[in-house]
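A protein chain is absent from this complex, but the other protein chains hold their places.
Chains: A and B, in written order; residue numbering restarts at 1 for each.
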Amino acid sequence: MSEIPRMLIVLTLICAACALLLSGVRSMTADQIERQILVNVQGPAVEGVLEGSENDLIADRRDVRVDDRELTVFVGKRGGDPWAIAYQTSGVGFGGDVEVIAGFDVTSDEITGLRVVMHKETPGIGSKVTEEQFTKQFDGRAIEGQHAIEPDGGDIESVTGATYSSRAAAEGLQKAAALYDEVKQQVLTP
Amino acid sequence: MEILILVITALLIKNILLLQYLGNCPFLGVSKRMDTAVGMGLAVVFVMTLATAITWLVQKYALDPLGIGYLQTLAFILVIASLVQFVEMFLRKAMPALYQALGIFLPLITTNCAVFGVAVLAIRNEYNFVESVIFAIASSAGFALALVLMAGIRERLEAADVPAPLRGTAIGLITAGLMALAFLGFLGVDNSLKALTQS
Partner (left out) sequence: MSYMRDFTRGLWDELPPFRMVLGLCPVLAVTKSAEGGLGMGLCVIFVLTLSNIIVSALRRVIPRKVRIASFIVIIATFVVIVELVTQAYFYSIYTTLGLFIPLIVVNCIILGRAEAFASRNGVFRSTLDGLGVGLGFTLSLTVLGSIREILGNGTWFDMPLMWSSFEPFTFMVEAPGAFVCLGLMLGAMNAISGTRAS
């Protein structure tokens, strides 16, 4: 066999075998990877805002369609009945999107909590919006209301020097609150 | 302003060589003499900028639309390896003088993890195309800077009385450590710059 076709054939065969192997491994691990990301990235935040639930929050998640958008909703149950829901939204911060998970009590229509799950804010300044000092302000607020930070005329104290980041977190919550009625209705009707 | 921060961060504050641990093999290998260090530095600036631009396009227009992001590693290394080959052939034909100067460093660059690392980092940091290219230029300039500074020090070390077991790579590593310590000082610049823009 002459050299150039042989080179091409061998390389193509190797690439094809590798691609086949990889797609196999990929399909075997895909579900597990999705689960790991849920458990490790969103898991702690979801458990935080749905504290006191008795069910496996990750396993009992549901996909809901709201405004033509897929939304993963985590449902917290007590005594077998849903008492709270949580889902992820985002606001635009200083360094990029600030992703938050907001939890809502469906029995009292109150906010159970807010956690920042992903952000690219300045370490030491904007990143302070992830701290309890800031996020605990949202606990127990009625969902009705504007949830704006002080510079925007609201009553949520923003982190000093990090107005953008604080506004982004509040924006995430406002978006979540706007979807609340729709999501609640879909989750509670079986 | 954003761009300025990006440049200063990539060049000094997060210097890929000294603080991000990328590209250390050529760092110790070619930093013994000033002229080879300059040649390697230039070759890396050239290849890294091209490679980052191309891999960015590959990621956004081939891997992402096809939903095969998990093949990133495989695709990027192939792109970089063939790019290096191509650049070598092109330089030999078109610019023999430049080839004379950079040629011998090009094959070494395929396994230079800095090139691959910066290409992946540009994607992971979610930079747009322009930012990615600027990031690559600044990072590779930082690499070249550290390499040339190191070569200057190592030429002096030749004349120094180093304890026998530490001669060669060992003292090179310790020197690099002290340089990294000096570069850590730029961290303060970062904080004040960011504070300036955020307020």
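Everything below uses one rule, namely that a contact is a pair of C-beta atoms (placed from the backbone, for glycine too) under 8 Å apart; a residue touches a chain by one contact, two chains touch by 3 or more.
Keep in mind that this is a model prediction, so the values were computed, not measured.
From the options B:Leu74, B:Ala101 or B:Leu157, the residue with contact to the chain not on display is B:Leu74.
Mapped onto subunit A, contacts with the missing chain fall at residues 3, 6-7, 10-11, 14-15, 18, 21-22, 25-26, 29, 32-33, 36, 39-40. Interface residues of subunit B facing the missing partner chain: 18-25, 28, 70-74, 76-78, 81, 110-113, 116-117, 120-121, 124, 163-167, 169-174, 176-178, 180-181, 184.
Basically, only the chains that are shown with their structure count from here on.
In whole angstrom, the spacing between the mean C-alpha positions of subunit A and subunit B is 35.
Those residues of subunit B lying in contact with subunit A across their complex are 70-71, 74, 126, 191, 194-195, 198-199.
Those residues of subunit A whose C-beta lies close enough to touch subunit B in the complex are 18-19, 22, 26, 94, 96, 122, 124-126, 161-162, 164.
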